[in-house]
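Quick notes on the structure that follows.
Note that one protein chain is taken out, while the other chains of the complex remain in position.
The block that comes next holds chain A.
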Amino acid sequence: MINYLLICDLNFTIDKDFSKFEGEGRPLYLDAQATTPVDPRVLDAMLPYMTNYYGNPHSRTHSYGWESEKAVEVAREQVAKLINADPKEIIFTSGATESNNIAIKGVARFYKMKKNHIITTQTEHKCVLDSCRVLEGEGFEVTYLPVLPSGLIDLNSLQNAIRPTTVLVSIMSVNNEIGVKQPLAEIGAMCRKAKVFFHCDAAQAVGKIPIDVESMSIDLMSISGHKVYGPKGVGALYVRRRPRVRIEALQSGGGQERGIRSGTVPTPLTVGIGAACEIAQQELKYDHARISKLSQRLIDQISHSLTHVIRNGDPEHSYPGCVNLSFAYVEGESLLMALKDVALSSGSACTSASLEPSYVLRAIGAEEDLAHSSIRFGIGRFTTEAEVDYTAQKCIHQVTKLREMSPLWEMVQEGIDLKSIKWTQH
């Protein structure tokens, strides 16, 4: 399929400059947390709605509208089933960022007369943290809970942070940088008891680990299409109906999606996320087992041949498809450049443009230099064993080479304690 896309003239060609590497073809893709390829089965489901069935699902008066609406409702059901929700509780959005914005700002603003406190963690996605920051500007108080070095939150500090004026707790399920899984059921139970709404950013978790909004007492949940082998530009927000969560809408208009998100629902994209969720539900167990094996294979190979490798995030309470490793005495960017035929990232894509090291790594207490040396390996449904082996071997090779060039590494090999050195300025 990839060869076909390169050959056919689509008014653009993949610039050879972007892919300077040894062989033919393109880099191996191991950045599953940044995005995932569209599953061919999802594309199959979407295509008719891009070509023939182009009606607006809100057109009430003709069959173009009816067939389009039917497709949207089928997709809604598919998304709902994956998380054990009722289809009426699913709102389609443009992505998890929009869902997070609606959930946090919408709930906070609706209940602001009575409650004005929000709790979240220091390792949330930027859109959650930024939404909270905006609300602080509107007079809300926000508690940003620290995390333990494992990346998990301390349930006691959450309990202590909850006040009578707390309206919302927002804690993500699987962290996009270090893969750590928060204890959703315990958090949900705590929030239910305190009568506080529990919002979960599950963009990296949905379709990869079992999520059940009932057993986990989740009141709002954000879902991303392109993290679960669906198209980019679509997401969903789960909003509980019983007990009812009320939201002040961010986007005004014709009242679509229960008045929470006005705007024409994009049928092809919605069909895509629906199909992606259905496939994910069917293949969740198999994918998880396969990805766990590949993840272990990667880690074993690397740790077998390299020393001074630190795994960021609790290895047990983690999603195996996200492995974040710090290679001491190697600079992260140079390692990424050295591994140019593998598509990887250090830190999250949304903050990769900034010079600061990842705030998530800072939150788990990673030392500054280790934070700069971190690489995130993302393993997905289409990652092969050969790709994992190649990546591991290349990584070992390049890390070794870079370390050989490093005076710090030399000193460590000689047994010098780097912390005892007094560095001088020139």
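Basically, a residue touches a chain if its C-beta (ideal position, glycine included) is under 8 Å from a C-beta of that chain, and two chains touch if they have at least 3 such contacts; residues count from 1.
Criterion: contacts and distances are computed from a predicted model.
Choosing from "All trans-polyprenyl-diphosphate synthase PDSS1", "Ribonuclease P/MRP protein subunit POP5", "2Fe-2S ferredoxin-type domain-containing protein" or "Cytochrome c oxidase subunit 2", the protein name stored in UniProt for the chain missing from the display reads "2Fe-2S ferredoxin-type domain-containing protein". Of A:R246, A:K285 or A:H397, it is A:R246 that touches the chain left out of the display.
If you put the hidden chain back, the residue from A:R109, A:K232, A:R258 or A:R297 that touches it is A:R258. For chain A, the residues touching the chain absent from view are 88, 241-242, 244, 246, 255, 258-260.
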